[in-house]
Each structure stands twice: as structure tokens, then as C-alpha cells.
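Excluded from the complex is one protein chain; the other protein chains are retained at their positions.
Our next item is chain A:
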Amino acid sequence: MPEIKNLSYAEAVNAALVRALDERAEVLLFGEDVALPGGVFGVTKGLRERFGERVFDTPISESAIIGGAVGAAMFGRRPIVEIMWADFFLVALDQVVNQAANVRYVSRGAVTAPITIRTQQGSAPGACAQHSQSLEAMFAHVPGLRVAMPATHQDAYDLLLAGVWCDDPVIVIENRTLYHTGRSPVGVNGAIQPAEGAAIRRSGTDVTLLTWGAMLHRALEAAELAAGRGIDAEVIDARWIRPLDLGAVLASVERTGRLVVAHEAHTTGGVGGEVLAAVAEAGVHLRSAPLRVGAPPVRIPAAPALAQAVIPNASAIADALVRSAAG
């Protein structure tokens, strides 16, 4: 039986890292400022003291961090590395896309790269255009990678561990707006879950609202706003963007006949478009046009007033639910 602890989202991540380092001697944890400083968001606090040399700081060298993880993983280690901001991934995409994602495939399983890359993304007040992007679609596009987007405290714990235990390269995208926004009961030391599968966060009958990451909380708020307008939305948290649990989405859409996808990322080329296409291809009969809610194709500005004009809020999602239900 899992033990219940009252943890912040950041503490839930920390608890997962403690468990991984405790239970698997081959786990290494490294990245910029993760060891002695304990992470810029305090997520990795205390791990260096507890686990010694298996937790260490690296130069500001994202290619070396991810490439180093790939090489170490090929030789039996199970590295967990941190890319401090998802935006910083872009200086090391080669190691993710051309390297990590290919190791198992090209060698036909003779060598594998079971690495876990933690990062955080999204817009928060005052974040400039190089510290605020939502990049999950870029990673989801690449065969061989798994992409997790934990939205709840429990998932911050569970999805990370699922990633560490998984034998594929896994990217876990957290959101810094969630790290320190209150504690919740988190079951720790329960069974390790497979690295896939969506969750229904709110049952409903009128429209399916699919979302993930920090947007889940706005989606749930939007569902309540819509309920006030007589619309009963079912909210699904994708949890894993790749592999996407299309079965859960189709089952829900078959019940409701309507679909809205809400994400913080840009709609152009985003995962939302992929979901709409997959549902259309599956031939599910929809009672109204499927809708996407996301950021417009514009850079993310720093000033809160400007950022608010770009990032979808609960009211924008609720409006989409109403439009969907009216169709």
C-alpha cells in the first residue's frame, strides 16, 4: 500500500527522485545546478547529500548533459538529467532526436538509451520569449521518444518514476507554475506504472475536453464555468503526449460526440491538431466541429498583460465548450 505524504508538486518530484536513486543503484542524477544548489526551483534539494557522487552538477552544456546521459545509458546506467528550461533543450536537440531516439532502433535492441530528461516549461509572469515556450509537440513528433506531462502532484511522482523504469528515452515536462502552489496528499512507494495512459479528471456527457500539463487546472475551471451554462464536460488529462492514449479519447468522444482540445502550446503544428486528425481518421461521428484552444502563432511576450492575451485562460476554454455544445 502506498504511504500518503502531504507534498508540494516539487516535493513530489523530489520524492520520486529519492525513490529512483534508492531502489535502482544504476540511477545517476545530473544537470545544471541540481546537486549542491539543489536545483534552481529547489526540486533536487538534499539529493547530493543523501546520494553522494551519483548526483552531480554539470557545466552549462546541454549537449554534454544529454549526450552524456545517452552514452552512460548505453552502458547500463539509468541517468536522470535536468534541462533547466524546456527552451534550453533546443541547443541540444541533436542529442535527443538524432541520438537518443535512434539507439535502440538502429542497433535492433542490442544497445538502448533508457534516459529520463526532466524539464519544465510554460508561461509564467515576466518570463521572456526564451523562457516561456511549450514545446511538447516537437518531441511528440519523434518516433522513439516518450513524452510525459504531469499535471497533478501525484502524477509528478508517478509519471517520473514510470519514465525512469521505462527502457525508452523519456522526456518529462513539468511546469514551474505548479512547483510551489500548495501541498496535496501524494501516495508514494506504490506500484510503478507503465509509461502511457490518460486519466479522466472529470466525468461528463456533453463534450470531451482533452488537455495536459498545467492547462489541466484551467480546463477543470473551464468545465465548472461551462457547467454553470448548462454544459457537462468530460475532462481528460492526456498525461502522456507520446504515446498518446487515443483509445481513451475515442471512447470519450464516442460518448459525448464533441471534442475540444486545450493546450498552452501554439495550435499551429501542435498536438491538438494531431488529436483532431486522429479522431477524424478513426471515423467517430461528431455532432459539432472539433475545436482547438491554444496559443496563437505569435512569440510569447514577457509583460503579464501581453502574455495573458496569448495564453488561453479558463474563460476562453469555457467559451469553446459552449460553442462545441451548441453545434
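Observations on the structure shown:
FYI, a contact is a pair of C-beta atoms (placed from the backbone, for glycine too) under 8 Å apart; a residue touches a chain by one contact, two chains touch by 3 or more; residues count from 1.
The definition used in the following text is that contacts and distances are computed from a predicted model.
UniProt records the chain missing from this view under the protein name "Pyruvate dehydrogenase E1 component alpha subunit", selected from "Monovalent cation/H+ antiporter subunit D", "Glutamyl-tRNA(Gln) amidotransferase subunit A", "Protein-methionine-sulfoxide reductase catalytic subunit MsrP" or "Pyruvate dehydrogenase E1 component alpha subunit".
Between the chain not shown and the residues A:Ala69, A:Ile83, A:Ala162 or A:Val188, the one that touches is A:Ala69. Within the full complex, the residue among A:Asn6, A:Ser107, A:Ser203 or A:Ser315 touching the omitted chain is A:Ser107. Interface residues of chain A facing the missing partner chain: 26, 28, 54, 56, 58-59, 61-64, 66-77, 79, 91, 94-95, 98-99, 102-112, 114, 143-144, 146, 166-168, 243.
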